[in-house]
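Then we have chain A:
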Amino acid sequence: MTKSAVEANQKEMLSKEEMLSLYRLMLLIRRFEESTYRKYREGKIGGYLHRYDGQEALVAGIIPQLRKDDYILCTYRDHAHALACGTDPRQIMAELMGRATGCAYGKGGSMHLIDPDNGFYGGDGIVGGPVPIALGVGYAIKYRGGDQVCVCYFGDGAFNQGGVHESLNMSALYGIPVLFILENNKYAMGTGVERSTHQPDFLLKARAYGIEAERMDGMDILEIHSRTQAIISNIRRESKPYFIEMNAYRFLGHGVADNPQQQKFYRSESEIEEWKNRDPIHLLGRKLEKMGWLDDSEKERIEESVKLEVEEAISYAERSPEPAIEALYEHVFG
Partner candidate 1 sequence: MAEVHMPKMGDGMEEGKILRWLKKEGDLVALEEPIAEIETDKASVEIPAEDAGVLSRIIVKEGETVPVGELIALIGDTKVSASVTSNPPNMNSELVMDRTATGEAGTAPENAEAEAPGGPFSLEIPSEGDHERIKSSPLARKMAETLGINLAMVTGTGPNGRILERDINAFTSRTTTSQRSKQVASPTASPIRPTLPMPEATGVDMDISKMRKAIARRTVASKQHVPHFYLTMPVIMDSAVALLHELDTLSPSTKITINDLIIKAVAVTLEKMPDVNVSYTPDDKIRHYDKINIGIAVGSEEGLTIPVIQDCGSKNLRQISKEAKDLISKARTGGLSLQEMSGGTFSISNLGMYGIEEFAAIINPPESAILAVGAVIPEVTVDEAGAFLVRKMMRVTLSCDHRAVDGLLGAQFLHALREALEKPYNLLT
Partner candidate 2 sequence: MSVMRYAEALRLAMTEEMERDDRVFICGEEVGQYQGTFRVTEGLLERFGARRVVDTPISETGISGLATGSAMAGLRPIAEFMTWSFALEAMDVLVNHAAKITYMSGGRVKCPAVFRGPAGTGNQLSAQHSQSLEAWYAHIPGFKIAMPATPEDAKGLLKTAVRDDGPVIFMEHAGLYAQRGEVPEDPEFTVPFGLAAVRRTGSDVTVISYSHMVGSCLKAAEVLEKEGVSCEVIDLRTIVPLDTEAITASIRHTHRAVVAQEEWKSVSIVSELASLIYELCFDDLDAPVERVGGPMTPMPYAKNLERAAIPNEKNVIEAIRKVLA
């Protein structure tokens, strides 16, 4: 971390309200994801369903501090990113259920949530997909002389796709304001990093392209929040890419089909349990309790308000109409 970043960290301590709101956001993401699984099993959500359980801090620690005119891109594990961007949970749930009121009018589904009004330029069904796009989005920022950033999330599995390397090189070459967030959740679907990646030091790779890089504890939202503040303002000022490897973990399988039985082929229950001890929501909850900013009744109050919000999203989605059949042929061409 640069010197200025440390200073920023000290300066910008989060208030109680801010911390509680991050806690609430992470809890909203967790409860929302849990509800998507219920709705998936009821047959109300189709397609693939990739949940973000365990990785909440990666989005909650960064996205809320961005500006409305910044850009966020990510892969198919994208419900959390949309929620963090401020997309209405009702529109997200409606999209998941293929309704006309969805954020993509029912045309995208789980992997293609999108909300340009809130800077969210989309989930992406291709693991390395968002990285070349981020290069272009970032170039547009630079081209217009703006000071926005483009935050691009992608996974450890994506790093073995060629387009990622082309784009890292070009973003450094042109000085493009992209914050690359490597969501290293240790598994490319069912293949562990050590089995897919001969050189598992991702920082080394980013640095090889001349991109400043650092690693963070993906379970600790306060660390992420405080350390990325300075990084983001640096990107705005200097217009160049930055790379963060998040040491994170995927509590659940790759998708719904990757159930606990399936996961036994590639990881142990004890490994999962070990990571769950560092559940980012509990971690922040305990800190807040220690600081005296969170007690049981407050916890219950937050839990209740999150529950209401998720239930409202579900009932809104279920009440919403399916897209008109004419929509099939709409928006094919630009």
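Candidate entries met the following condition: all candidates are chains of the complex that A comes from, given by their letters.
FYI, a residue touches a chain if its C-beta (ideal position, glycine included) is under 8 Å from a C-beta of that chain, and two chains touch if they have at least 3 such contacts; residues count from 1.
All of these numbers come straight from a predicted model, not from anything done at the bench.
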Given options 1 or 2, the chain of this complex that touches chain A: 2
Residue ranges of chain A touching candidate 2 (in the complex, touch as defined): 71, 102-108, 112, 114-116, 121-122, 124-126, 128-129, 131-141, 143, 162-163, 166-167, 169-170, 173-174, 327, 330-334
